[in-house]
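Below: one structure, written as structure tokens.
With one protein chain withheld, the remaining protein chains of the complex are depicted in position.
Let's turn to chain A:
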Amino acid sequence: MAPKARGELGEIRTTLATLATNGNAKSEAVVASKRDVFKKIINYMTIGIDMSSLYMQVMTCAVASAEDVVLKKMLYLFISTYAQANPDLTLLTINLLTKDCRDQDPTIRGLALRSLCQLRVANLIEYLMSPIQQGLKDAHPYVRRTAVMGVLKVYHLDSNAVLNAATLETLREMMARDGDAQVVANCMTVLQQAGRAQSFSSRGVVIPLVNRIKEFSEWAQCQVLEAVSGYQPSGEQEVYELMNTLDDRLAHSNSAVVMATVKLFLHLTITMPATHQQVLERIKEPLQTLMSRDHYETAYAVLAHFLLLAQRAPSLFSQAYTTFFCRQNEPSYIKSLKLEILVAVADAENAHAVVTELSEYVGDIDEQLAREAVRAVGRIALDVQDVEGIVERLLGFLDTGKPFVTAEAVVQVRDLMRRFPESAEACIASVSGISPEDLEEPDAKAAFVWILGHYGESIQDAPYLLERMAGEFAGERAGVRLALLTAAVRLFFKRPPECQRLLGAVLAAATADSNQDVHDRGLLYYRLLHAGMAAAAAVIAAPADALAAFAEEQSAELRNRVFDEFNSLAVIFRAPSATFVPPAPHAPLAEEPALAPVAASSAPVGGGVDEGSALLSAQEQEESLIDVSANSSPARPSGAPTAGVAAPAPPAAAGGDLLGLSDLLGGGGGGGGAAAAAAIGPGLGPPQPPPSPSLALAPAPVLAPADFQARWVAMPVAARFTHGLPPATLAAVEANAHQDFCQHAAARGIATMASGGAPPMYRFYFHAKPAGAAARILVEAIVSKPGALASVTIKADDPALGEPFAALFRTCIDTLA
């Protein structure tokens, strides 16, 4: 393309030169050939070839035939495309444009003014203001519209030029007086862009706009409706009046107008619950009509809002559920959204019908749709638990002969068992029919392993199934390896004789794993087991609590923030606009600056920190352990740790002891292993003394970050322990940027100084103050997600406060609802 274009460029240049000099510039033939050349130039421009070198020739050619408006328009297009890159040449066009701004024909005046303002060359602004001012007073609305937009163009280049000339005041006046609706709309645009939106939130401005809304174009109507949402009506009476006047906008065929109206109505009635409900009822039908046109793109935008509304008020749409059944030819983005809406509106009454329909999609040729349908059924089984037949459907998917359906179904069944342990029995029979070889996807494998680990006592083959899967340990994804590790340990507590081999193999493989998570967890389990069976069982195999909610679910609070931005991209992206609109220099957490120095200064405090917080110093301990085991366990061939370790394991002993595990991994009781285990031992070993109940904390203590830092360095360590986190707490820690957990703590008089970190590790710094005392208590808590463990270091002015506070803090962790 390029060489040819270069040749063409020369040709065009010659043609232009000939046309500019020869012949009568006014003759039709010449004008026609000029038009042809210009068209060619614009075509090249469009495909991205730089035509700016023709600037002069194009200019000369067009000026010679200035009467031809078609040519003029093409010239303007050319100029506005290349002006920014060629400010010097642009200067030459200014004269032509300013002259045209005074033309007889309003169309030419408007065109010239628009092109003039589009040049985007900052040092030409002095030439712009006077044509604009004139344009604003022009008799023809077309020129005025253009002039108003011109103000915005200049404003973005140099806001002072506009502010100095008091142009915004002129616009405000025009907005109130001008007879042309588009001029008014443009004035609104400019004022709003210039941050003067408050100038149309007064009654005197809003009411006339609402009354003449039908004069506006459909796009401008949206603007008016948006402007009205910024207006505070004087009372309920006025809200009703506004809604009555604008009610017919809901029957508009343009979805943009309807959505803007819906937003306005919802926001107007946000403090009037009964009316709000009526509004929701009112908008139901119009929205459905917009959704069912065959313009899928606009329907998509409407559906995204439907989903938001359905999540806020599921009962509203629960009868209209058939509207959200998928249709054959719909694009996949529509189908996916519809499935989500079906999940949101499913309730005890319609769940059966919805699940029946979803089951049809599971057999669909479209694999992605089938997967989403299985997930949807799983979600409904979680949300609408007490309806007959849903769980059975889900279990039926395990056995459809399609591997991906089975895979999705296993994951869903696992979640169901996590949430409703009482339903486990029904599930186990179906799950145990699965052969691990049928599962290929890591998520499905992990889910299957989880089920075997938690309910292995009811699945006869569980240890052997796990063993088969563990045979491929090294080849699995990290998520599956972690699941295998946990499942092996859990099942070991339940069926020790059968699992000993498995556990040995898995632990050995995990501690030799190159993945940090797998390695650390393997090590942690090993040490816990070393410290004592009872303690290990309490930490690892604590009876699973039924989950109240999954952390992945969008919080209601976030949804409310999105709802505030109804009818915007925020709804489509399901995130507040701050997360995707770039210029927001998002202010970090207020505590954030304190975090870094505190964390840094905690290092030089002394050896204490390294000794105690096992997770922080995992690196060091890991090294020592590996050294020891490598040196002192000759039975372990480095190439095949699994086989090597499993082989010398003693035959199954009936006892609940560690079954020789210490020999197995610690390398014949090598000093390193024991020392490493000892390091963690004190935290877990002896039962804690009963907490003294008398420690009362002052509510909402106040402490400056700098003060915290200074004290942290100065104070002695009062207590240090690790504590398992119940799932609900772990969810709260992760959710909502730690806010949920911090609030929970704050309610108990433990204030947050800083929080941060990224999965799988979070850090928290808290402080508290005993009621009626000057002493301070400072806390560092490091939460590790994979192990669901918190390593807590407590410092206090008075070391005696350590234990009572530790008890209080543990309760705080455990009692999160």
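Keep in mind that, in the parts below, contacts are C-beta pairs under 8 Å (C-beta built on N, C-alpha and C of every residue); 3 or more make two chains touch, one makes a residue touch a chain; residues count from 1.
Everything that follows uses one rule, which is that contacts and distances are computed from a predicted model.
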When one chain of this assembly is omitted, its UniProt record names it as which of these: "Ribosomal RNA-processing protein 42", "ER membrane protein complex subunit 1", "V-type proton ATPase subunit a" or "MHD domain-containing protein"? "MHD domain-containing protein"
From A:Ile79, A:Met149 or A:Ile794, the answer for touching the chain not displayed is A:Met149
Across A:Tyr127, A:Tyr240 or A:Tyr300, the one contacting the chain not displayed is A:Tyr300
Looking at A:Pro331, A:Pro403, A:Gly433 or A:Pro716, which makes contact with the chain not pictured? A:Pro331
Of A:Ala426, A:Ala535, A:Ile572 or A:Val713, which sits in contact with the chain we cannot see? A:Ile572
For chain A, which residues lie in contact with the unshown chain of the complex? 38-39, 42-43, 46-48, 69-70, 73-74, 77, 84, 107, 114, 118, 120, 142, 145-146, 149, 152-153, 156, 182, 186, 189, 217-219, 222, 226, 248, 250-256, 258-260, 285-286, 288-290, 292-298, 300-302, 304, 322-323, 325, 327-333, 360, 365-368, 565, 567-573, 577, 580-583
